[in-house]
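For this depiction, one protein chain was excluded, whereas all remaining protein chains were kept in their positions.
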Amino acid sequence: MEAGSEKTKQLLITLLPVLALAVLFILFCTFVKAKGYRLDIYLKTIFNQGVVLAVVATGAIFIYTLGSFDISLGAATLFAATVGVLTYNATENFPLMILAIFGTAVACSLFSSILASAFHIPAFVTTVAMLSVLSAVSAQIITTKGGALGGIGIPKTLVKPLDNPPFKITLLAIFFLVCFFVFQLTKIGRRQKFIGGNPVCARLTGIPYNKYAIIAFTMAGIGVGLGAFLTLVYTPSVTTTTASGIGMNIFVAIVFGGMPISGGARSRIHAALIGGFSYILLNNILELALEGSSAYGITQIVSAVFFLAVVCVTSMNYRTDLLPR
Amino acid sequence: MKEPILQLKHICKQFGSVIALQDVSMDVYPGEIRGLIGENGSGKSTISSIAAGMQKANSGEMNFKGQPWKPVSMIDALDHGVGMIVQESGTIAGISVAENIFLGELDAFRGKAGIINRGEMNRQADRAMQAIGVSHVKGAMPLASLDFQTRKLVEIAKVNMKHPDILVIDETSTALSHDGREIMYDLMRKYAEEGHAVIFISHDLDEIMEVCDTLTVLRDGILIRTFSKEEFDEDEIRTSMIGRELQGDYYRSDTCASRQEEEALIGEHLCLGEELKDVSITLHKGEIVGVGGLSSCGMHTLGKVLFGAVRPETGSVHTPDGREIRNEETAIAEGIGYVSKDRDIESLCLSASIRDNIAIAGMDKYALGGFLITSGQEKKYVNRQVKELSIKCASAQQLTSQLSGGNKQKVVFGKWIGCGSEILLLDCPTRGVDIGVKQAMYQLMIGLKKEGKSILLISEEMSELIGMSDRIMVMKDGKVTKELERSTELTDAVMIRYMI
Amino acid sequence: MSIRRKVIGTLAIPVIVGVILEAICLAHGQNVITNMKSFNNFVVYTAIVMITTMALSINLNSGRFDFSLGSMAALSAVIGAKISYALLGGGSGSAYLMLAITIASGALLGLASGCVYVILRIPPIITSLGVTLIYEGVLYTITGGKYVMTEVQNVSMSGFVGTWIHAAVLILLIVVFVIFLFDHTRFGYNYNALRSGQKVAVNTGIREVPNAVGCYVVCGALMGIVGFLNAARNTNINGGQLNFGSIAIMFTAFLPMFIGSYIGRFSNDKLGYLLAAVCMSLLNSTFAVFSNSITASVQSIINAVLLVVFLIYLNNEDLLTRLFVTRGKQAGA
Partner (left out) sequence: MKNNRLFKAIMIGGVLAGAMAFTSVQAAAADLKIGVLVADVSGEEAQGFRAYYENYIADNYDVEFVYTDALEDAAGEKAAIEKFVSQGCQAIISLSSSDRATQLDTCEEYGVYYAIASGVLDDELFEAYKGYEYFAGQVGPSNATEFEAGVKMGEFFKEQGVTSVAMYGAFIPNPMHVFRAAGVIAGLGDTYGGTNDMGGMIGQIFADQKVDPAKVEGDVELCAYLQGYGDTTTDEINAVVAKEPEAFLSVGMATTFFTQILNEAGIPFADIDSFTEANGAAIKEGQLVYLAGKYSSSIGPVFALIKNAVDGNVIRDEEGNAPSFSQGYLVATDGASFDEYYVADNGDTPIYDKETLDTIIGEDVTYDDVKALVEAN
């Protein structure tokens, strides 16, 4: 009996992020309907807002699983998009642009990880440095090339046909399935979780940290590339502040999705997807509930409290006598 | 008969759904050295830590010197006369020896405006170390500069300084070398002579029978029986510990060394600082090679070097056909498995399930096409290990952190045996493991030997080495001082001669 | 370690940095510190960097990542500004009043942050994410997302940062206070014990919760001072820093923190933070000298590169020494 109820509780806690997403979704629809707003457009907008975060954060899960974290992903998204635009404008070659975006994203990501592993410094610190460098360099490029427009862009006709939910959902689904496959059904994901759980033991089990860190950062790079591409599809221009919110929102999304920030055995590949959309939905619900622009602060307060409550409930079973670090 | 100094009445303790202690009542008398023995998870550490204020019972009462006893913390307990030296490390590496000794009791040194008088604290710490006969350790030294054993002595000094009426020592002897043990035994005897009481917890039946006056056996959280000195009988104690007679053999039954001609792993002229000085070793198939010595003799490092986890400064580790073991990865590719002495940190991921821990090393075995992992295959693989090693668990999904020491070690074995390791490097594999599991492991090793696998058994327990090895290499200060073949003549005394 | 080695080790970095930067400036016919005004700025900035670094290191050294530093600084400064303006209307003494209120409200915010952590018992990096968002939200709500200016633009405030004396006194008081608190009191001894041996310390009976909360309170109070100094120096407080807009301040403290703890090996880490802050401030003054040619982007790139280079040095020190020693030996042979 004891074990039975324990199991139910466990299950409930595992399912809570999914439940939260469902509840938030229903609430959101209710709100929009009750206000007499157009649900179709609203849903599309929210999806567009959420998809970039979900994609980048899903890639980032591989890094978080290892017990490391990367705060430069937002800046990397900006930089990849910038390079993509430059490439297109120089060559007018769409496939080459896509290649450039992904190449840049993966290269940025790998650079942090290789720098970190070659010189034995914490990956976190290299990402802090990357954050400054990437945003500064992008800003320099954008303002120099952008001139009177204040931003750089590709012709909108190029991506207009792609700016529709079915295409984006397909991309998201493919990317998620690839990540799911790598994470859940291959040695890579298992070993990364193990490294996150106990790096010393992982090493003594013959799992080379550097190799899996490089794979993780590559996956994150692919996520960043896809995020940058989707950003361009939504708005074919890049400004210095493009994707600036993503870096920190990844943290929130992953935690919201029910995964510990320290990674390890409890890492979940779907955490970012669920958490990312939950967070966007929550913010929009609050925006609707507390209409009026003076409420942006209050919206953020309520959403943060909700965030803490969710984390608190999902981590209920992992309390110790010591304060966690 | 004297009045008991400590009375435990109907103590119960639960951890989640696990019952650690069930209605345990026990009296401890002044002037006695009371041994507490039992298998892992029997509750012996729990009961003593409750008495010493480290944790609280769910129900039951305690009396100490006739008064109700409700310690709030270990410091509180120590202040009132119950001091405990814990099993794991009880010291903090980042601060000085003096700060460790006076941890939590700085009020004595608080001067004007709350400033702590560091000089005075260091002087008193020097005195405390001298009181247990250790003069080379000073209060001002950073603890990080001391080795593991000396740190244990700092703990002993800390407790001794308070002259507690009851001294509780939990499995400390495993961390100590011969000298350290002697310091501790002397201290225990001194306490008993002065009319204080000592509670001594140990796995080592020989040790506990030698040192203690009375012996209490616990099993599964229940107090089974208390033996007085006259009643000591090894077999009877052992039987009451595991609840049944030990069936079959404990160690190997054969008395002669045996091995196959074929070599399995070769280490040549290995040097690494003070820890290894030109050590060469060859493992044959179907052979158990024991490595013994004091904890600091370099044998633990040898294990790591053979596994490729630590690179030697000079010398090499390679297979008979010359493939070098450069790192853990190549070691595993050659079918080498390594069981660390530090199980919870180096051999297991405690936050992961049994399944994750066993599966991690054997993925190549069951992955379809070498990379695709299906739940079905993995379950089959893991369940086989769980069954063969009879790991006690609710399911393979259970977290390893919830398992007892013995079961944890079985998981580690399962991990390496499952993936088909040909060579097992076992560093203190039976450390903190109870007799029942120990016996199972010995039998397992014998089975592996018969299958032609090679085993390097690094151990601090001499009886284990003598009972299991085909050959024992005795090490001292990083050098191999003697190689002894298996024989019935071999005794502890012979080994000790080369160890010290 | 000999006294001479201690002194040399402690002063080496700031002296070398100072000499290099001055040389660069001299090469362009300038000085790092051009006049009294720039000296005032130098001292004030040193105070800001030093205090931020200390606040960051208190929790980070204990493995507690705190993103909320920036939001605490801004929010406490706004509270201090609003209250002091309401009381004195920007009249004389309002800087001192604001400083006092800002420290108090910073401490309160730290207390709240610490309480969230010890009550929820979830990893501090996560609580600090939540707390940051909450404080930013409160800040936005109080200010309407606007710059707070009227409340902080008065003679009293500009007088406070218009001379190096106030900042120097603050530096002195804080260094003494922090050394006293963390090296000479029971709180500090317990802090050090918990920091490196959490489990053992707790089992021994050291109460972790009050110690942790205490750290957050100290941290909050320190960030309050930073908030105040920034408000006085910038003559405004940005009220619209939603969605983690406030965390950047934390990253600026990483480099001085690493440098400071390196210097601390030779003496005391708190002294190290001060000297590291001096280095950062010298660098900052140099940037100001070349402000016509070095843009903000270039500055942030330089800072990032310095951070990485210094960390590479720190983490490969043994390797480098070995490399140079063997090379030396070979050269000798």
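List of remarks:
Letters A, B and C mark the chains in the order given here, with residues in each chain numbered from 1 onward.
Going forward, a residue touches a chain if its C-beta (ideal position, glycine included) is under 8 Å from a C-beta of that chain, and two chains touch if they have at least 3 such contacts.
Predicted model, so just to flag it, every value in this text is computed and none were measured.
With respect to the full assembly, the chain omitted from this view is in touch with A, C. Only one of C:Thr10, C:Asn41 or C:Thr204 touches the chain withheld from this view, namely C:Asn41.
Screening A:Pro236, A:Gly257 or A:Pro324 against the full complex identifies A:Pro236 as the residue touching the chain left out. Although one chain is not displayed, its contacts with subunit C can still be listed: residues 34-35, 37-38, 41, 45, 144-147, 149-150, 153, 158, 162, 233-236, 238-240, 242, 248, 252, 284-285, 287-289, 291-292, 295-296, 299. By the touch rule set out above, subunit A reaches the unshown chain at residues 9, 12, 23, 27, 30-32, 34-42, 44-45, 48-49, 52, 140, 143-144, 146-151, 153, 156, 231, 234-239, 241-245, 285, 288-289, 291, 293, 296, 309, 312-313, 316.
What we mean here is this: only the chains that are shown with their structure count from here on.
Farthest chain from subunit C (centres taken as the mean of C-alpha atoms): B.
No other pair of chains has as many C-beta pairs in contact as A-C. Work out the mean CA point of subunit A and of subunit C, and you get 30 Å between them. Distance between subunit A and subunit B, defined via averaged C-alpha coordinates, is recorded as 44 Å. Taken residue by residue, subunit B touches two or more other chains at no position, since every residue touches fewer.
Shown for subunit C are the residues in touch with two or more other chains, of which there are none. On the side of subunit B, the complex with subunit C involves touching residues 53-54, 72-76, 86, 89-95, 99, 103-104, 106-107, 110, 114-116, 118. Here subunit C touches subunit B in the complex through residues 180, 184-186, 188-190, 192-193, 195-197, 200-201, 203-206, going by the rule given at the top.
The residues of subunit C lying in touch with subunit A in their complex are 62-64, 116-118, 120-127, 129-134, 136-142, 144-145, 198-199, 202, 208-209, 212, 242-244, 247, 251, 254, 296-298, 300-301, 303-305, 307-308, 311-312, 314-316.
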